[in-house]
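All protein chains but one are shown in place.
Every chain is named by a letter (A, B and C) in the order it is written, and numbering of its residues begins at 1.
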Amino acid sequence: MYTDKVLDHFTNPRNVGEIEDASGVGEVGNMKCGDIMKMYLKINDESNVIEDVTFKTFGCGAAIATSSMSTEMIKGKSIDEALSLTNKAIADALDGLPPVKMHCSVLAEEALKAALLDYQKKSGKNLGLNDDDFEDWDAE
Amino acid sequence: MYTDKVLDHFTNPRNVGEIEDASGVGEVGNMKCGDIMKMYLKINDESNVIEDVTFKTFGCGAAIATSSMSTEMIKGKSIDEALSLTNKAIADALDGLPPVKMHCSVLAEEALKAALLDYQKKSGKNLGLNDDDFEDWDAE
Amino acid sequence: MRSIYLDHAATTPVREEVIEAMVKVLRENYGNPSSIHQFGRPSRKLIEEAREKVAKAINADPREIIFVGSGTEADNLAILGSARANKKKGNHLITTSVEHHAVLDAFKALEKEGFEVTYLPVDGEGRISVADFKNALRDNTILVSVMHANNEVGTIMPVEEIGAICREKKILFHVDAVQAVGKIPVDVTQINCDFLALSGHKIYGPKGIGVLYMRRGVRTQPLYHGGGQERKLRPGTENVPNIVGLGVAIELAVAEMETESPRLAKLRDKLIDGVLSTIPETRLNGPREGRLPHNANISIVYVEGEALLLTCDMKGMSCSSGSACTSGSLDPSHVLMAMGLSHTIAHGSLRLSLGHSTTEDDIDYIIRELKPIADRLRAMSPVWENFQKGLPIA
Partner (left out) sequence: MRSIYLDHAATTPVREEVIEAMVKVLRENYGNPSSIHQFGRPSRKLIEEAREKVAKAINADPREIIFVGSGTEADNLAILGSARANKKKGNHLITTSVEHHAVLDAFKALEKEGFEVTYLPVDGEGRISVADFKNALRDNTILVSVMHANNEVGTIMPVEEIGAICREKKILFHVDAVQAVGKIPVDVTQINCDFLALSGHKIYGPKGIGVLYMRRGVRTQPLYHGGGQERKLRPGTENVPNIVGLGVAIELAVAEMETESPRLAKLRDKLIDGVLSTIPETRLNGPREGRLPHNANISIVYVEGEALLLTCDMKGMSCSSGSACTSGSLDPSHVLMAMGLSHTIAHGSLRLSLGHSTTEDDIDYIIRELKPIADRLRAMSPVWENFQKGLPIA
């Protein structure tokens, strides 16, 4: 059911962990649906480059693999590039996900956005992110 | 489904044929239900002994086997003995019949009774047989 | 003694390639296809590969293939399921009077649920007329079911013409192709059907496995409920070995059809001609042309089918009959009766259905052996006696 890439990222997840003095931290998902993703960003305030990114995830194989893949896709990239990362791009980078697991890639995109929102708040920069974007997750 | 005895009587039926100057002939069954039995009796008017009996049957394995068995069971017997022959006795003598084929043994009993009824008419003796007993068959 | 199997329309031997594929699965792939571990994943893959083979064989998309437990279940899932799922659109249904009981009895059950059913009559050869069909259509007709080919007399039905009309009028069309697959080309896009049923054990595959083709976008309703298998339409742990076996069987059946069907048709014609010319008072049931290549249905008049069948069997020729006595029912085959045959003829019917193992030598043997059997039973038959004496028949 999972592609080799998914299994690779699940078995050897990249960028697991916490960042002590993170520029932004985002956590999405909830225990009810069985997936919780927490993403930590270290952003260079001058260059707007994501210098480091880590995650911690409670969830299934796809949840862990999409977390891992999304961190890899944005590490060293600009905030703008990170903002334009879509769940589809994450799934594609993993050579696809089973239909029932597509929500994991959505979760990974949302975790990243949530961390960026946190950074927006902390840094005072306007990244165009909105608290409302996460209502769906809180409501669940 | 059939016992060895049924198969034996079906494969080597006893007393097949007609009797030219039969004392009584009975035919029961009809084409709709797929079984027609015709029985010929040669009865000694003095002794009331069935000296010869033959049959012709259009029908399934059980129909032929019960015809054959019933002729064997009454050959050389008295009219009274023939009158007391039941379909169950015929079936038992064949080591049993499948439930859906029990009607064949009923048919054999009825063919014999019909032949005896014919003899009753021709001989003027009262065997206690009644036309009404065969209404069921005619009606079908 | 010889032992010739002449009942391929009832069921076929399982071919060796199928047995081998099944045994491999039985030994090596016992994992539950729903399990995501290393034991389950290969089972899932095997099912999807078989699905592709079935789809290819009838020119469908793999997503349109639903594995079920038998041809009977496929017919019922199509008929009961789609009628119930679409009953708001209308309550009139059309089928034929010569369908297999798996179809007929499903319609009988729907009548009890309030549906109205038209049973199309057939001609003397067992074929419905397209004109009758058109006349039967109503504004509230929601489902039509016509068998591709008849299991008793082998008559091929005008399913493509029916299909074109149904598609145009947006009426659901089910085809029972259990007897047709592997014998004549079966192409769901050419037939324009919405459902099509087939069964493993008629094509040298395993018993206890069937397929319902269901066109994309079409709705039906499951017959029973449980796990999510087969898109919730047929729940229960999948029968992986049988699914694999069916895949192998249908692939081979369709591949070999081009050479095997003409071979069978030639043998069948020789058989029909041989019997009809050797034994007096015999007749072919069903058409000469437009019949399944392996089906010969002959009435040996004035003797009864079961007695014929049993005697043939003792001589090493195993076939079947449409006589009531075979089935334990009161009336002879509803197919023969719908064709307008008299009871006398219907009761004397013998279906000889040929297959892979049938040789020309077998056919010669049958032609030779059938006559003494008929003679012997006729000598016992009061009906034959009447016929010969010119008296009325029973």
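Please note the rule applied: contacts are C-beta pairs under 8 Å (C-beta built on N, C-alpha and C of every residue); 3 or more make two chains touch, one makes a residue touch a chain.
No experiment lies behind these values; they were computed from the predicted model shown.
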item	value
Neighbouring shown chains of the undisplayed chain, as defined at the top	A, B, C
Residue, one of C:313, C:331, C:369 or C:385, that touches the chain absent here	C:313
Touch list for chain B against the chain that is not drawn	1
In chain A, positions touching the absent partner	7, 10-11, 13, 16, 18, 27, 30-38, 56-64, 98, 100-101
Absent chain, residues of chain C that touch it	3, 5, 7, 10-14, 19, 22-23, 26-27, 30-32, 34-40, 69-73, 75-77, 80, 100-102, 105-106, 108-109, 199, 201, 206-210, 223-228, 235-242, 306, 309-310, 312-313, 318-320, 326-327
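In this text, only the chains that are shown with their structure count from here on.
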item	value
Identity of the chain that, by mean CA position, is farthest from chain C	A
Where chain A and chain B are represented by their mean Cα positions, the distance between them in whole Å	91
Where chain C touches two or more other chains, by residue	none
